[in-house]
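Note sheet for the following structure.
Here's a slice of the assembly, chains where they normally sit.
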Amino acid sequence: MTDVWRFAQFTTFCGVPSVDLSEVGGVDVVIIGAPIDWGASYRAGARFGPKAIREADYLDPNTRRPHLPTGIDPFEVMSVVDAGDVKVAPGYLEEGLDSIADAVAAIAATGAIPIVLGGDHSVTYANGTGLARVLGPDTFGLVHFDAHADTGETAAFGALHGHGTPMRRLVESGAVPGHRFVQIGLRGYWPEPHVVEWMHGNSMKTFMMNEIVERGLNAVVDDAVAACTEVDAKGVFISVDVDVVDPGMAPGTGTPEPGGLLSRELLDTVRRLARELPVVGADVVEVAPPYDGPGQVTAFLANRVVLEILNGMAERRSGV
Amino acid sequence: MTDVWRFAQFTTFCGVPSVDLSEVGGVDVVIIGAPIDWGASYRAGARFGPKAIREADYLDPNTRRPHLPTGIDPFEVMSVVDAGDVKVAPGYLEEGLDSIADAVAAIAATGAIPIVLGGDHSVTYANGTGLARVLGPDTFGLVHFDAHADTGETAAFGALHGHGTPMRRLVESGAVPGHRFVQIGLRGYWPEPHVVEWMHGNSMKTFMMNEIVERGLNAVVDDAVAACTEVDAKGVFISVDVDVVDPGMAPGTGTPEPGGLLSRELLDTVRRLARELPVVGADVVEVAPPYDGPGQVTAFLANRVVLEILNGMAERRSGV
């Protein structure tokens, strides 16, 4: 097979080996795409998120990504493969989420850590469900970066699933109970107070932007790490909705809410979390390329979120 | 209520009265939006089609649109209202199509002619189904402008519905049998020959672009009109997929296929059809604003397709 390069198509994230999901095994991390955007309540486009995230790269797809400050290359420390995208039929959301949950469970069953490229945030219900099927319910924390709580009782017009409900569904099913949740970056005018009360009633830990501005990000992340460490857990799943970053810096997303984190704040924080906590899975969601402008800077940001998570994991394994 | 104007929001098509669907009655034409894009197999965005089509207008929303060559104003000749959009939950395609079919049937039941603003082409299954519920199956023709036949056996991964299957589903259900179909503008590399055979086996009449180029558009439309007249019919439903026009002139669509009609060819043809044949309904679909560029010219084209259909209908009623 001919090799690809930076002017051409990226078939896999950073050029890691491409594997069929059925042949995954003996690797540390499996990247997989979940190209659903029919769970989005407003702008669509995230179906092209996995493609855009893989392509947002100006280096050759040669699996060499040494982190400049440390020199650690996650692809040297860990074996990482890319299983392509889960096949999902547009308009059939529940069926698609089932397929994604199956794929995540299949990955986790091999002992590998799944990293899912979304897709809208509805896929996190599938990710958490699939992972809990293997690791057991109520066994891992979920650190959730987002402008939105995603704890709606229902999606549009009473539908069960959508990108505004995945966290509710995970709490309800018991896959990830409320006390396992740490949410970072929330802001805006949604959801309604009775939903916020439900969140508190379920012991979800929420750090809104106003608290981050007042106390500083480092202090908040200290608390987040502590919260994840306090409860006995096999590890944490990191779910990054790219809209946690201010839309002024990350315009390519479906439901932009002004007033968010800086890009570098997000990147530093996910690396820190992955270094300080055992990661059992991750996803990066809500990259909507049609709204990203010609520079596609949001896709670049999401690509680096994955790399910084991998880098934090590699630092942890390297004992740095 | 304050009136809106051209710099502001268009709440209804050309400023026609806004009515609730449950209160429709005693009017000639009802415009309604079907903002589904989760039936699209490739690029999404058509959920914002109804909004974009209504807004693609630089005149005031004052319901005065006299056709320049004739001076006939369709809004003087016919009573037209706008019933807003059907409410549809993203990711629940079949439920959404049901709601649209109900809405179309409700409109037709009052004796009004429905004009549906899509949305992706999956909604035409709903439109045809709802209309047949009132007019009876096998009672009206369907003139279908499109680059694609939309007669796929299944949508992606075996799904029943999607924007590549509505015509198949309508033929299969008997709402609009194959002999009632006239397709104009087809081209490209899909569907497979056995599907084309199925189309022929069901007596669908298909005018591909190569025939249009060779024989001229007028000759082909003569045949189309004759075909619609030959069969005993209550009238025709005109379904316009905006991708029948060359994507070089109509870029804002989901599955662009180069080599299509000119904009003016489409506009002249739909007006002619609506003047020469009794229209029982119409839709304009597959306008995807995120891919339309800053000029939003595809939305403008779709707006004028509706106006030219209305104009042809008004000419017919005026006996011009």
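Which chain is which? They are A and B, in the order written, and residues in each are numbered from 1.
One rule holds in what follows: contacts are C-beta pairs under 8 Å (C-beta built on N, C-alpha and C of every residue); 3 or more make two chains touch, one makes a residue touch a chain.
Computed from a predicted model, the values in this text were never measured in an experiment.
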| item | value |
| --- | --- |
| Entire complex copy count, 2 subunits given | 6 |
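The rule is short, and it goes like this: only the chains that are shown with their structure count from here on.
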| item | value |
| --- | --- |
| Centre distance in Å when chain A and chain B are each reduced to the mean of their C-alpha atoms | 39 |
| Touching residues (chain side chain A, partner chain B) in the complex | 36-41, 43-45, 47-48, 87-94, 96, 122, 155-159, 161-162, 290-291 |
